[in-house]
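Removed: one protein chain of the complex. Kept in place: all other protein chains.
Presenting chain A:
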Amino acid sequence: MQLIINDTPQQFAQGLTVSELLEALKQPALGVAVAVNAQVVSKSQWSQTRLQDADRITLFKVVAGG
């Protein structure tokens, strides 16, 4: 299936969860937040949230700031 990750289309296996996506992208769990189709996905739901073809995933990370 195709996912749009931060505006870039990428191919992944069907039925991927948010947790599995972050693992595949080598992202740590801490300091990262995920929105699927502009809805924030709670970290407690990452392992149960299955992604669908054409989902728009937005990944955010914590950075330095004032």
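In the analysis below, a contact is a pair of C-beta atoms (placed from the backbone, for glycine too) under 8 Å apart; a residue touches a chain by one contact, two chains touch by 3 or more; residues count from 1.
Here is the rule we go by: contacts and distances are computed from a predicted model.
> Choose one: "Peptidase M48 domain-containing protein", "Thiazole synthase", "CysW_1 protein" or "Acyl-CoA dehydrogenase". The correct choice is the protein name in UniProt for the chain not shown.
Record says "Thiazole synthase".
> In terms of residues, what is the contact footprint of the unshown chain on chain A?
Per the touch rule, chain A residues meeting the hidden chain are 5-6, 8, 25, 27, 30-35, 40-43, 58-66.
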